[in-house]
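With one protein chain held back, the other chains of the complex are shown just where they sit.
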Amino acid sequence: MRLSLNRMRHAARSAALLLAVAALALAPWPATLAQSDAASAKPTAAPAVQTTPPAARSVAPAAQLIPDNALLVVGLRDGYRAVDDFRGGDLFKRILASDAYKSLEKQSEYMKAKGGLMMFAGAAGLDPWAAVQQVAGRDLLLALLPPPKEGNHDKPDVLIVLTPQDAAATRSLLNSILVMSGAIVDGEPVEARSRLVDGVRGYSISDDLYVAEFDEHMVFANRAKLLEGVIRERRSGEKKLATNEHFTRAARDLPREALLWAFADVRQFKSMTGDAFNKKLDNGLAGLLFGGAVEAFRSADYASAWLRTEADGVVLDGRAFGEGGGAEWLKTFAVNSEESRDWSKLDLPGLMSQVALARDWVGIWEARESIIDADGLRGLTEFANTLTTLMGGMDFHSQFLTELKPTLRFLAARQKLAEGAAPTPELPGFALVMHLKNAQQVAPRLENAALMTMSIINVDMGQKMQPQFQLTPRDYHGARMLVGKYPEKTDPGPRGIRYNFEPAISVFGDRFVICTSEKMLENLIDAVEKLPAAAGKAGELASDTLHVDLGELSRLLDANREVFIANQMLEQDFSRERATARVGMLLEAARMLGQLSMRVGPVSDGLNFSLRIGLAR
Amino acid sequence: MTLNRRDFMLRSGASLAAGLTLPRVLVRTAAALGQSDPRERILVLLQLSGGNDGLNTVVPYRDDAYYRLRPTLAIKPDTALKLDDHVGLHPQLDGLRRLYDDGWLSVVQGVGYPNPNRSHFESMDIWHSADPTLEHRETGWLGRVLEREKAMQALHLADEPLPLALRAEGVDVPSVHTIDSFRLNADDGGAARRAIFTLLDRPDENCESHAGHAGTPPGGSGSEADFVRRTAAAACANARRLEALPPDASGSYPQFGLARRLHEIARLIAADFGPRIYYTSLGGFDTHARQNTVHPNLMAEIGQSVHAFYADLKARGVADRVLLVTFSEFGRRAAENASLGTDHGIAAPLFAAGPGVRGGVIGPSPNLSALVDGDVPHAIDFRAVYAAILERWLKVSARAVLGAGFRPVEIL
Partner (left out) sequence: MLLDAYRPGTDGPWDRRTASHLLRRAGFAPAPADVDDALKEGLARTVDILVSNAQDAPRHGELDVLGERIAAGGGGIEKLAGWWMQRLLHTHRPLHARMTLFWHNHFATGNQKVGSPAMMLRQLRTLEAHALGRFDELLLAVSRDPAMIVWLDGDSNRKGKPNENYARELFELFSLGPGNYSEADIKEAARAFSGWHQRAGEFCFNPVLHDDGSKTIFGKTGDFDGTDVVRMSVAHPACATFMARKLLREFVCEQLDAALVDELADCLRAEGFHVAPVLRRLLSSRAFFDARHFRARIKSPVEFCVGLARSLEMRAPGQALHRAASQMGQRLFEPPTVKGWEGHRRWINSSTMLVRINTATVASAGRGEFGLDADAWVARAALENGAAATRFAIDAMLDGAVDDELHAALREAEAQPPAAALRTAVAVIAASPDYQLA
């Protein structure tokens, strides 16, 4: 008994977690980035993307110094002014005034870092902010290059090109670094640490940091030979990033106001990492849900991304594109949106997050062996078999998946729990919404599945001498619901776990909803009734969207403050005071955030991605 | 070479007066006479925790009652790997089937004990202590062996705490998750590690000589400090020996947890690490529901892992020294239940593998038309199996360990 139940719980939990952290999994990849096609209708919930293309050269003046076999290039534009704007801006004031910052100031790590910075800046006669500005400069570029073939190198080469805003001040900063590291003594370059190459003087700051200044740039490299090559080739325009057609193409997409941008040569990454890049996913469910996106990325050749700031937030856009285009995978990943209602307008009390995935379920299932490895497939088969049995023999693949419309929704909302003991930790309510083609036909089977699941749970509870659910059907505003409730007189138990969980399911319209709380399901039924019609055009390719109300989330975290503090005390051996300060700091930082929304969607030649984080008003 | 075994003996601290360890040359001579020397023989005990379903492991494919009682779960006659006219193995036990064909597998049927107990906790204690009355649960049968044979060592390789089977007064069996637990980790870049080895390791010395080593222990009474010193030296010796093990390329094992553990045991056996009894376990056999989603995977794990184990041992030339025996605390009921699983039963078959076994199927095949209260009754007392292992393999007095005489089952 216990085994199958655990597996189901595990599967459900995996699914929930995967959906909820989809953004976090994707965000750090510098190259999983997308741009929505200028031609497509603007998605209402996701940020708009600028498409004014500036000239390639002004994207990165230093691009003509970087060799064109760069794996990854990251650039900061107009950093000098950005730092100034930030210092003068509202956000900065809010941060300084916040309690979170005040307690950050007391943390020893912060003090060490600050001390280091002041020492560094002071040596150059600058105050710390000015030093940061000089480093940001007018343009700052970092490039990762493949390791050189000769010698025993396994780490990539690093090249940094800084185009200063204020050349004199930056030069003085560089000078103080050179003095501190002993490359310059008494105003003269030390012979062992400096060399003249083609009229340009290069210095070695340390064993793995070399620098030279020429034209209007300061160039840092991790290897002497690398720097030498850049110096010698500085006039030549051949085989440089600036002339790389894919780079110029990506640069065309880059909006003028982008602060930070990145470009990655995915193809080279692939050839360097080989098998690891193409390893199949080992989790069946993850493969099913995200396999298409992963494959689209893997078959891309290049990727680019850029970050812009807006008055009340930041926007990160990106795309992966390529000649081959991942066309194969688009078939299984991309479907036409069949939305009839505009769910971005969902007015559900306490709504914290909403994830929508649109897939060709049958297509992906049939292609699963090429996405998922043997272990994952085993897990997936078990999952499918379990569901088939629970649904009274309705075959998972040929009868259930074929019934599903493309969009699957997962919602989390704060729930009001029954009177009496408040549970700790307080969890949100969850709901899974599926759209069915023939809802009325399939509904009885699904209800049956829910009944069987609940009765299995009940047997498990019975063995543990805990109270069991009573299943009650009822009608709510025309929709039929099945709710599992504990009997009235039940002892809430040591931590009121039962109050976190009151399974409820319903089939209404074309929707099949599984929810963890009766009240939330009622609210959802009402809210869905009020949804306006969908805004997008028919035939449009559907994207995946994620929307999180960070404010609501932070309120939930706040309600669980004691739990976090206790955890910090135990897991980090902090005193209560320190744990409280730390948790308070994190919660306050969370409170400053407002909304997060993300969209991932296919286009004809790749994958687009957009992420927006807004600050709380 | 003898140093290996002696060093490993130290860790029990039971006695320094080392047992009789024959000079290596004599050991080899006995081996040359064509029979593996009893002193070199190794027992690997594989515990299947949860109650393995014997009827789906050794399948009575000719018995109509079997199919009537298990409409969903029964193994179809054409898929069972036939051993004889009555029973066949579960289709996933192909690895064991191949051992059987080579004469390296004995299948003992109907093993149990009188007055069956269906509690996991208690029935396992019965198997471990070899006492069906449950009156003497302080020591285990293997623990008692180790108590009598001071020179014999054991190793428990699993994630669970040390089982009762290995416990006895004055007996201390190391229990580790992986053999990496015998490695010295020092991640600081070497200085600490070097210093610790300098301090503790005694690579060339005999253990006895530690008693009079130079330098005064600060205030400590000679015996405790010396005891710790000797054990620390043994620990270092293990760590050193483990690092000296050649990087392991032989044997391609499947990707199962059990396979990994058996692989490590094979390495230790081949490297003469010391223990003569290895104990490991595999869990998940308590299949009350949806047995078909779980049991076949477990069968695959056992079949493939044990086969790979013996293939590896053979390649290393030590297979004839190793006997592997499986057991479970009880079998499962003949009829399937409403959740497509089975409930706790009583008797079940077990396996004894290795070149030293006689091979074949022993014991009466289950007759599902003659059930007792829904179960196949036991025919062979498990202590008869133990007696065979003790008398004929380990050459230890079975009566002394089991407390009574049992006629050994003809597996060896």
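By letter and in written order, the chains are A and B; residue numbering begins at 1 in each of them.
In the analysis below, a contact is a pair of C-beta atoms (placed from the backbone, for glycine too) under 8 Å apart; a residue touches a chain by one contact, two chains touch by 3 or more.
What you see is a predicted model, and the numbers here were worked out from it, not measured in a lab.
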Chain not shown, its touching partners among those shown: A, B
Touching the absent chain when the full complex is considered, from B:Pro114, B:Pro161 or B:Gly317: B:Pro161
Touching residue (missing chain; options B:Asn238, B:Ser281, B:Thr326 or B:Thr342): B:Asn238
Residues of chain A (touch criterion as defined above) contacting the omitted chain: 424, 494-495, 497, 566, 569-573, 575-576
Residue ranges of chain B at the interface with the undisplayed chain: 8, 10-13, 121, 138, 161-162, 167, 172, 174-176, 181-188, 191-196, 198-200, 213-221, 224-225, 227-229, 231-232, 234-235, 237-239
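Please note the rule applied: only the chains that are shown with their structure count from here on.
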Approximate Å spacing (C-alpha centroids) for the pair chain A, chain B: 48
Residue ranges of chain B in contact with chain A within the complex: 255, 284, 286-290, 293-294, 297, 339-341
Residue numbers on chain A that touch chain B, as the complex places them: 1-4, 7, 375, 378, 382, 385-386, 389, 456, 459
